[in-house]
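Handing you a structure now.
Of the protein chains in this complex, all but one are displayed in their positions.
Letters A and B mark the chains in the order given here, with residues in each chain numbered from 1 onward.
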Amino acid sequence: MSTILIIFCVLAAITLSTAFLTIFSRNPIHSALYLVICFFSIAGHYLLLNSQFLAIMHLIVYSGAIMILFLFTIMLMNLNKENEVHKPRITRLGAIVSFCLICIVLILVFINSKPIIGEYVHTGEDYQSIKVLGHVLLNEYMVPFEFASILLLVAMIGAVLLSKKEKTGK
Amino acid sequence: MDSTIIIEKSIIILVVFAITMLMAMYSTLAERKVAAWLQDRIGPNRAGKGGILQPLADGLKLFSKEEFEPNTPNRFLFFVGPAIAMSTALMTSAVIPWGDKFHLFGRDIILQATDIDIALLYIIGILSIGVYGIMIGGWASNNKFSLMGAVRAASQMISYEVAMGLSLIALLMMTGTLSLREISLQQSEMNWNVFYQPLSFLIFLICAFAETNRTPFDLAECETELIGGYHTEYSSMKMGFYLFAEYANMFISSAILAVLFFGGYNYPGMSWAVENWGVNIANIIGIAVLFAKICGFIFFYMWVRWTIPRFRYDQLMHLGWRILIPLSIINIVITGIVILRAEIASYLGF
């Protein structure tokens, strides 16, 4: 076994176990912290694929911003005590069915997708540095990139509008 | 990868680690001394000559203090908090270029633990992770004051990270690289970025104050309202870790400020020194210059601490969201216009 394989196995074990712990732990704060560890190990997977930019972006966006806001809300809401709402049986059944469907779709995708690793080990080309990424993003994928940024902007403005207090007594 | 590189890098990492610790240790003494001087006092001068052994005495005291543990359901997280704070404070030093190439034993030695091409993003990433130490510690203390302190610290750091990132974008548009090594190479002699990006520097400086939780932004440990803030329940060396992490953070952020805006190890006349005195001597001077700049910034941190009173929380948020962020966006636009004008001018052959 090569070192990279060992690291991959360890990372995968951490990812899976923390992902399950996120779902199963009773305390919402613990759950959020497990999710943080899960995100860290996923960043590790990106690093194994030699994509530094993606890894660090994943860290900044998910662990650095989103999960902190999550933790924030959980801490302020004080969900320490177990006050779960009992869900009706039909909802649970629906959840299980949709989970199975997604699993089937994902498995089919993974089976049918072409492995590209074999091709890119040998070319020795630089696929990952930010220079290359920037060129690719702003030349070939210019339009989708701009669309994504507009989508984010719209989402941001929408969030601001939603959270703004409506003026009463007009 | 040959073994010499591993040995070389481990030595550099060890030395950087030791220096960071030493600087953090002596920052505590410097803080007390500067505070005393600014208030017309002398400051600690009993331990050793002129108080030179005071940090050791402080450390010894912290180690021998009783370890208090609050009645918390999360003993593990209570321990993890200071550990995360400390390790994130130390991690950032990996990408800082402490000097140019040394030429020793027939090989070039780069004074940097690692030269990744996403160094700036790495720093921002580590900064954003640094919030966890405070948040987890504050929450696990099982104390309302700690929780309030932690929540304040987290929201403050998240808010100022945005302005910090935006102010750096203007700088990046100019330098065209994220690698700190290349950025410091570009600022050779007196081509310091602070002359080209003063607004960006100002915003970054303010955000650095906020990120390191220093006065005027030390609302996370605002004594008048929150007792000790997030470390109210901590004692002994766990408390020491939090305090130490703050000073390590201060050192690292001073180093980043020096490298990004004040030319890093560059000094006027460096190329002349390289020609006449050789690479190694020029480099040693460079390292000394970098450390002088860092010490200057650390002094500035302390100087401001004893000058400006603490902000109110709504003022802090107002400054972060409604002044600094629009200002940094304006800065980006101005930088873009200038770069575009230069490109058009060169295209048309002016």
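Definition applied: contacts are C-beta pairs under 8 Å (C-beta built on N, C-alpha and C of every residue); 3 or more make two chains touch, one makes a residue touch a chain.
Throughout what follows, contacts and distances are computed from a predicted model.
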Report the protein name recorded by UniProt for the chain absent from the figure; options are "NADH-quinone oxidoreductase subunit I", "Branched-chain amino acid transport system permease protein", "RNA polymerase sigma-70 factor (ECF subfamily)" or "Carbon-monoxide dehydrogenase small subunit". "NADH-quinone oxidoreductase subunit I"
Where does the absent chain make contact, in terms of the chains shown? B
Out of B:17, B:102, B:196 or B:306, which touches the unshown chain? B:306
Quick one: which of B:42, B:190 or B:338 touches the chain that's been left out? B:42
Hidden partner sits against subunit B at residues 34, 37-42, 303-304, 306-308
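Following the convention adopted for this analysis, only the chains that are shown with their structure count from here on.
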Cα-centroid distance, subunit A relative to subunit B, in whole angstrom: 29
With touch defined as at the start, can you tell me which subunit B residues reach subunit A in the complex? 74, 77, 116-118, 121-122, 124-125, 127-129, 131-132, 135-136, 139, 147, 150-151, 154-155, 158, 161, 178
Counting only contacts in the complex, subunit A reaches subunit B at residues 29, 33, 36, 52-53, 56-57, 59-60, 63-65, 68-69, 71-72, 75-76, 129-131
